[in-house]
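As you look at this complex, bear in mind that one protein chain is not there, while each of the others sits in place.
Up next, chain A:
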Amino acid sequence: MLKYIIRRAIQAIPSLLGVTLIGFFLVHIVPGGPAQAMLGPRATPARIAQVNQEFGLNKPLPLQYIQWLGQLLHGNLGTSYFYNETVLHLIAVNMPRTLAIVGLGVLFAHVFSILLGSLQAYYHDTKFDYIMTSLTYFFYSMPIFWLGIMIIMLFSITLNWFPSGGLSNPLTPNPGLGSWIAHTTLPVLTIMLTTVAGWGRYMRTAMSENLIQDYIRTARAKGIKESAVVLKHALRNSVLPLITLLGFALPQLFSGALLVEVIFNYPGMGLLFWDAANQRDYPVILGIVVITGFLTILGNLLADLLYGMVDPRIQYN
């Protein structure tokens, strides 16, 4: 087991390097380059040359990459051109906020999609199933940014239950947990609804495939209670693949979170990236691309290991 973990971790290293390579070259081959971005369109060539000299941007790209990689290994992602903060600090502040809404959204989505998919599969081709299938189609097809707008219109403007955006009320200097819950509820709800729509459909298929398997018939024939047959036998086998699905869904979840953060003006990593992209803040752009790439690769690795742990059929050889 330990050997397997180590081998998988070593296998992830080239992917991690690849992410840094792609991120770095993407940022450095853009026309104009970082110096132009820092100084604006009216910068004189002399000034650009000076900045290039100062930041080591006139060295050959491969050399720059290796130096940057060395800095990265020391946990140094550079300094933002616009915020006068290190990129690492910016990410350390904003990332937990994004992880909070994505994590909570995914957690609730898991619970609801498992519940919904199982019920639909068990009561398949009933009115309940048809209504729920239509609803999941509806939410699955709905653009997340329009869903966000609808949710603001309903819960903030019409009902006035929750604030429409931001992370705290500027008038209260020391916001507590209540304010945090109020500000995160709608973003979490948005992420949850789109995720449930996708995973609920998946769960329904997985569960209905498992419910017609021979081992279910055997279990029933043995006289095991129906609830135990469904919950212990069919459900367990259907839930397992969700772990892998979560690993694969991470990049998509981050993309969705970006849109949600822009709509709700929620100061997470997506909003930070959006601002950075608009301002050409290259160190921040690069830092976020690398960190999200790393997170996804680690997420996939974790999903793999977790899957092996919960499914005794998987052998480590």
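As a convention for this text, a residue touches a chain if its C-beta (ideal position, glycine included) is under 8 Å from a C-beta of that chain, and two chains touch if they have at least 3 such contacts; residues count from 1.
Here is the rule we use: contacts and distances are computed from a predicted model.
**Student:** Tell me the UniProt name of the left-out chain, picking from "Ferredoxin", "Nucleoside recognition domain-containing protein", "Tryptophan synthase beta chain" or "Peptide ABC transporter permease".
**Tutor:** "Peptide ABC transporter permease"
**Student:** With the full complex in mind, choose from A:F25, A:Y123, A:Y137 or A:Y215 the residue touching the hidden chain.
**Tutor:** Considering all chains, including the one not shown, the answer is A:Y137.
**Student:** Check the options A:S80, A:N94, A:N237 or A:T292 and report the residue that touches the missing chain.
**Tutor:** Of all options in A:S80, A:N94, A:N237 or A:T292, contact with the hidden chain holds for A:T292.
**Student:** Using the definition of touch stated at the top, determine which of A:I149, A:I181 or A:A228 touches the missing chain.
**Tutor:** Considering the complete complex, A:I149 is the one touching the chain left out.
**Student:** Per the definition of touch given earlier, which of A:I6, A:L26, A:L63 or A:A92 contacts the omitted chain?
**Tutor:** Here the residue in touch with the unshown chain is A:L26.
**Student:** For the chain not shown, which residue from A:W68, A:Y122 or A:F254 touches it across the whole complex?
**Tutor:** Of the listed residues, the one touching the omitted chain is A:F254.
**Student:** Name, in rising order, the residues on chain A that touch the hidden chain in the full complex.
**Tutor:** On the chain A side, contact with the omitted chain comes from 14-15, 18-19, 22-23, 26-27, 30-31, 137-138, 140-143, 145-146, 149-150, 152-153, 157, 251-252, 254-255, 258-259, 262-263, 273-274, 277-278, 280, 285, 288-289, 292-293, 296-297, 300.
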